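Take a look at the structure below.
Only a single protein chain was left out; the remaining protein chains are all shown in position.
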Amino acid sequence: MSNSAKVKPYLELRAETQARERGLKEKVMSLEEAATLINDGDHVAIGGCTMSRTPMAMIWSLIRAGKKDLIASRSIMSSEGDLLFASGISKHVITSWFSQGIVWGVSKVMRHHVEGGHAKFDEWSHMSMGLRYRAGAMGVPFLPSRSMMGSDVGERCREETRQMSCPFTGESLTLLPALNPDVAIIHVQRADAYGNAQIDGLQFMDPDIAMAANKVILTTERIIDNAQIRRVPDRTRIPFFTVDAVVEVPFGCAPHECYGTYEPFFDHMGQYAKQVSLDPVAGAADYLRHYYEEPATWEAYLERVGTAEILDASRRGRSVYDD
Amino acid sequence: MSNSAKVKPYLELRAETQARERGLKEKVMSLEEAATLINDGDHVAIGGCTMSRTPMAMIWSLIRAGKKDLIASRSIMSSEGDLLFASGISKHVITSWFSQGIVWGVSKVMRHHVEGGHAKFDEWSHMSMGLRYRAGAMGVPFLPSRSMMGSDVGERCREETRQMSCPFTGESLTLLPALNPDVAIIHVQRADAYGNAQIDGLQFMDPDIAMAANKVILTTERIIDNAQIRRVPDRTRIPFFTVDAVVEVPFGCAPHECYGTYEPFFDHMGQYAKQVSLDPVAGAADYLRHYYEEPATWEAYLERVGTAEILDASRRGRSVYDD
Amino acid sequence: MTEASNYTASELLAVMSARLLLDGQIVFAGVGIPLLAATLAQRVHAPSLTILFEGGVIGPFIVPGELPPSTNEQRCTRKANMVLPITDVMLLLQRGYIDIGFMGGAQIDRYGNLNSSFIGDPEQPKIRLPGTGGGNDISSLTNMIVAMKHEKRRFVPKVDFITSPGFLDGGTSRSDAGLVSGGMFRVVTDLAIMGFDEQSKEMKVLSLHNGVSSEQVQDNTGFDLAFDDTVQTTQPPEPEELAVVRELDPESLYTA
Partner (left out) sequence: MTEASNYTASELLAVMSARLLLDGQIVFAGVGIPLLAATLAQRVHAPSLTILFEGGVIGPFIVPGELPPSTNEQRCTRKANMVLPITDVMLLLQRGYIDIGFMGGAQIDRYGNLNSSFIGDPEQPKIRLPGTGGGNDISSLTNMIVAMKHEKRRFVPKVDFITSPGFLDGGTSRSDAGLVSGGMFRVVTDLAIMGFDEQSKEMKVLSLHNGVSSEQVQDNTGFDLAFDDTVQTTQPPEPEELAVVRELDPESLYTA
């Protein structure tokens, strides 16, 4: 089992990476097959941010597979964090902000689990989350930073960070420990069968997460031919050799957004928020039953979300390309 | 005058940055006007790498303006390094590799100046150059690295680096001091009048250099409308507020290449190499006179380089988009 | 809307904050009042002001009526000059390119420290709030404007938890802790505009909004407020300013 508080020794990190299959091989599979790549206790880093490019279909698949004791990290957690707690597959998240979104107020599900001591929410500043993944991506044990000093956010993480007086300038610095997740799950607009991924618009922390992790599961709106990737190699954001699984899942972020393809499904999100506000336990259980347990496929899930919502979110999603 | 060996104290770095004009303002000017932004003694970071996207027109302009005591840094120096030494505008370069290119052997001009003690060539590993600029771009005094240990390259830079035992893992690390150049000169395929730049293909270290420097002079094949930038904001690689001058200079890298537009002018480069091999002093002086002093404009310079070379380099340059 | 005025408290907040922004500045803005205020400033008096969003956006154009639900969705990127990874946009703060960080606040204390993490004992919290997001970074690395409602429960002597550092314990304690630059610049509320004493770093009232008394401000504050020697009175919102705010947020999502 992973200890997320511990920086992985370099020789161990390298040995794990060297043991991976890194050749140019096809790795297309189903959501169910991809879920088998994740072990109980793994540290799973989740791509995207808040309600954008959340790998929701993969999370759906992990909840259905009944994973246990996952440690989940993300730049910012939205409703997918609620579902990790409510389903019980994770009792420990590492993130900078956790609630569905400002307009819906503080997450009642998060509050129930954290205030009740059922689950752990480690809070790091947003830049610190990014620098921790980036350190992991660079193969260094830490990166220095000028944030998270003086505050109680820094104090609470003090055991995991180090303070340093800069040997060049004498300035105070915080050293942020590298995060090298066991698995990263990331949703993209396009990827080829080898795992070369193009990400339009907001990148969030995804390229760093992919590089830092020991396994990467990509879900993608579309699988495209490798020749399309090779026509514009400067648009590839995640290289194939970091990737272990490619799953084609149209609308794989629903009810969150996928840049340029669909915006958040606001009505669905509003109804969810209302349901869990009334009762964070029963409301979430009911939601999971209806949307996560009963539909046998992602397509059946989308059917329950509804055509009207899909069309509306798509129309809004494409508007980013309006001039 | 800059001391390139010293890490800039944070308060000084910030004060300089805060004093800059950073609003969305037009900043189009001529090569001659742009040259006045650079002071004698400045540390000038040069974009591109080897024979690719070298801001040759800007260097042409600096040599014509008779700058003095510039410290020049670059990922890898090619023939533009020769000309910096031969013209006398710089007697100190910081780079990882310095010669026109493998196929032409060791630069006789570099050898003449360095072996004769006329100029200084500080050698850092290629990744270290990149991490030094990146530290400067991030606003931290150093970045840790696992390279440049044990070797004599590391030993020679020992006064400027620090060794560290990692407080998390106990591993040995090299701390690379940030480089914050006084000025960066960078050539791009397209930029708008505000300085938003798109760089196709190879990025080299340019985005980091732009972010690290205290001034940026962009030369560009074409100035495009800001509306074109805003249609594809995920292709902007250098944001306007880092940029102080935008100069439109078609074929501004000649006789080097500009990705997707023209390849190196191989015949010209071969003739140059031959000329300076025979006599690194008189050969270079003669080259500078013919191409740098006598032509009054960059267009007149290109005329001397010749239409046949321009057409040939262009034909080859566009081939990168052949399928 | 208050009885005496033709605008809501939130509209007042947006207008008063907007006036603090200067042309040519680069402003790191949260959604809600900060974004409305920054866009208002661009339209009225600061055309070359640049907005940055935490999600990785430089210089976007906000479509009226399509306000982003957070700083991290595609609505934030409309006609932006650049989008870039989150870590890199945050690092612009550290590099020193940003003039102002501009956010809302849930709880603030005498020294401008903000809490958005815990109400009550952090080990046994009464309420677990969403946390810092970029707040800790922004307030550690640049000059801050905070826009919030002026209520006694929000203006407390000492916050339960310092999520975003102001001047910590006042005096030189902020720079002693390693935060050598930036700091709380202004707190804008529906009652007044506060700054901080240069030496003690205690909050002090700089100006009162039209029709607001010193007593009213003190009554809504959980600690003894200092008042500047020359407390000004702000000019009420102009019709032009209110019109822009209402055009941007026609459904009053953030200005009800």
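Going in written order, the chains are labelled A, B and C, and every chain counts its residues from 1.
The criterion applied here is as follows: a contact is a pair of C-beta atoms (placed from the backbone, for glycine too) under 8 Å apart; a residue touches a chain by one contact, two chains touch by 3 or more.
Model, not experiment: these values are computed from the prediction.
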Quick check: which displayed chains does the absent chain contact? A, B
Among B:W60, B:F98 or B:Y301, exactly one should touch the missing chain; which is it? B:F98
By the document's definition of touch, the residue of B:G23, B:P55, B:P264 or B:G283 touching the omitted chain is B:P264
Absent-chain contact - pick from A:G41, A:G139 or A:P167: A:G139
For the full complex, which residue in A:T54, A:N196 or A:T261 touches the chain that was left out? A:N196
Answer key for B:S125, B:N180, B:N196 or B:T220 versus the chain not shown reads B:S125
Omitted-chain footprint on chain A covers residues 10-11, 13-14, 17-18, 21-25, 137-140, 194, 196, 211, 226, 229-230, 233-234, 236, 239-242
Residues of chain B in contact with the chain that isn't shown? 49-52, 75-76, 95-99, 101-103, 106-107, 110-111, 114-115, 121, 123-128, 130-131, 133-134, 145-154, 156, 163, 171-174, 201-208, 257, 259-260, 263-264, 266, 317, 319-320
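Simple rule for what comes next: only the chains that are shown with their structure count from here on.
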Where the contacts of chain B and chain C overlap, which chains show up? A
Quick check: how many Å separate the C-alpha centres of chain B and chain C? 40
Using mean CA coordinates as chain centres, what's the gap between chain A and chain C in Å? 29
Flagged in chain A as touching 2+ other chains are 145-146, 171, 173, 201-203
Listed in rising order, chain C residues that touch 2 or more other chains are 57, 77, 83-84, 91, 94, 180
